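Right, chain A next:
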Amino acid sequence: MGRDLALIIPEIAVLLTAVGALIAEMLRRPRISLIIAVIGLVVGTGLTLRLLGTDTTVFGGSFRIDTLSIWAKLILLPATVLTMLLARVDVRGSAREGTVYSLLIFSTLGALVLAGAGDTMFLVLGTLLTGLATFALVAYPDTDRATEAAMKFFVFASVTTSIMIFGLSYWFGASGSTLLADLPGIDTMPLAVILGFVAVVVGLGYKASLVPFHFWAPDAYEGAPLSIAAYLSVVPKIGALFALTQVVRDLPPETGWAAVMAGLAVLSMTYGYLAALVQDNIVRLLAYSSIAQSGYFLLGILAVSSSELALPSIILFAAAYAAMNLGAFAVAAATGRSLNDFAGLGRARPLMGIAMVIFLLSLVGIPPLAGFVGKFMLFGATIDAQFTWLAVVAIINSVLSLAVYLRIIVPMGRSGESASVATEPWHGVVVIMAFSATLIIGLGAQFFLV
Partner candidate 1 sequence: MLPLVSLTLFLPLVGAVLILCLPKPTARTVHSIAIASAALTLVGALAMWLQGVSGDGFSQVEELVWMPAIGAAYRVGVDGISLPLVLLSAVLFLVSFIYTSSLRDRPRAYVALILLLETAAIGTFTALDGILFYVFFEVSLVSMYFMIAGWGHEDRQRAALMFFIYTLLGSLPLLLAILGLYLGSPDPTFDMRAWIANPPLEGAAAMWALIAMLITFAVKIPAIPLHTWLPAAHVQAPTVGSVILAGIMLKFGTYGLVRFALQMTPDALRDAGIVVLFFGVVSAIYGAFAALAQTDLKRLVAYTSINHMGYVIVGVAVAALTLDPSVRAVALDGAVLQMFSHGLVTGALFFLVGMIQERAHTREMGEFGGLLKTVPLLGWSFVLAAFASLGLPGLAHFPAEFQIFLATLGTTPIAVVVILGIAIIAGTFLKALRETFLGEPRDRWNKMPDLSPREILAVAPLLVLTVATGAAPSWVLDVIHRTTLALVL
Partner candidate 2 sequence: MTVVIVLLALLGSAWLLAVIEGWITTGRLSPAAPLYSGLAHLGRESIVPRSPDRVFFEAAPVLLLVVAVLGMAVLPLAPDLVIADLGTGGLFINAALAYVLVAVIMAGWGPDGAYAMIGGWRFLGQLIAYSMLIVMPITAVAMRAESLVNTAIVSSQESLWNIVYQPLGFVLFFIAAMALAFRAPFDLPTAEGELGGGVDAEYTGVRLAVLRLARLTLVVTLASATTVFYLGGWYGPLLPPWAWSLIKTLAVAVSMLLAGRYLPRIREADLMRWCWVLGIPLALVNIIIVGLLILVVP
């Protein structure tokens, strides 16, 4: 018991941070709430560093302290800090400002639970925890659009989560245990295993906005405040994808899950980029692009039991994705929601422009930026797992993605009537941090390959 608690100290710290932020909000001190939140998460990250290299489970195998879950903390906690700084601009001065920070942390806690899930119940609870907090965050502005986004998000989430739970009930029936680690022992009832797997893919796929469970994503992103959209595209998504990794690690290969993943990957990448090509709203564009990026994660996930490169590649790409996507959203927050707002950005505000170019090129996967290293490793893992054709498809999609992102980049160089909004200092801070992260992850990838 004591050992178990010592191993989940970061999670406890995150929980206490959320509680602290909530208490500060109850005392009507949103600034203090933000400060507590930031400090708490930074401390949580620091506490996690101590655990690096641990590979064990706690609470009878139901929660895993392994590379994935540790890196999930190291990636998601800083990402949450950045989102909170972005959110500060969106919600400053509104009623219940501190609640937003607290909800963000609770949701991140859910993502962490997902990332370390060693038990089907943790899958359910993690999905629930991230989901509930994010519905509220999306609906936060209380406008027509926000509530519509929240409503669609909620309906989609509750239906898919229910499907997942229903499928998981078959897994319990098949293995007599809710531990994921007991799944390989199943040799009877293959149908139950497949049903459960499909259901898990539905439930986690919705959270990771994989095609065809992505419908909510563009609407929710568009209706929500930008900072929340940025958050949705990073934290719950990475949590869900890590959870998916935890699940398939233990799945017997005969179920053919790798092929399913490959199919989903192709669908997500291709559909995501094709749909992004026709968007004029930058948020929707980024939403579809994030759908496509989820597809890239799957390249690593399907290789997870057959290639040693897979785990490091997923982690690396997650870190890269968090940095570059948050950065792109931050620039969008500082610029505007329409593609036209970006015309002339490069001339009017060159630093923002350069940063945006770097983020987008990183999303395409141009070396030596973070996105490249991540994708490179993912392709390596895929080829290693005998899915060369998939790597080829992914590469073709990367080219397609170029077309998508160039739609933002090209007008930036044009001399245009760029919106000359004064940059919020927090936006600048987030952009700079994401920018440095994008470069550092690209050059210092070694650090992520433990």
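In the analysis below, contacts are C-beta pairs under 8 Å (C-beta built on N, C-alpha and C of every residue); 3 or more make two chains touch, one makes a residue touch a chain; residues count from 1.
Behind the choice of candidates: all candidates are chains of the complex that A comes from, given by their letters.
Remember, it's a predicted structure, so these values are computed and weren't measured experimentally.
One candidate among 1 or 2 touches chain A in this complex; it is 1, while the rest do not. Of all residues in chain A, those touching candidate 1 in their complex are 309, 312, 350, 361, 364, 366-368, 372, 376-377, 379-380, 383-384, 388, 391-392, 395-396, 398-399, 402-403, 406, 410, 413, 445-446, 449-450.
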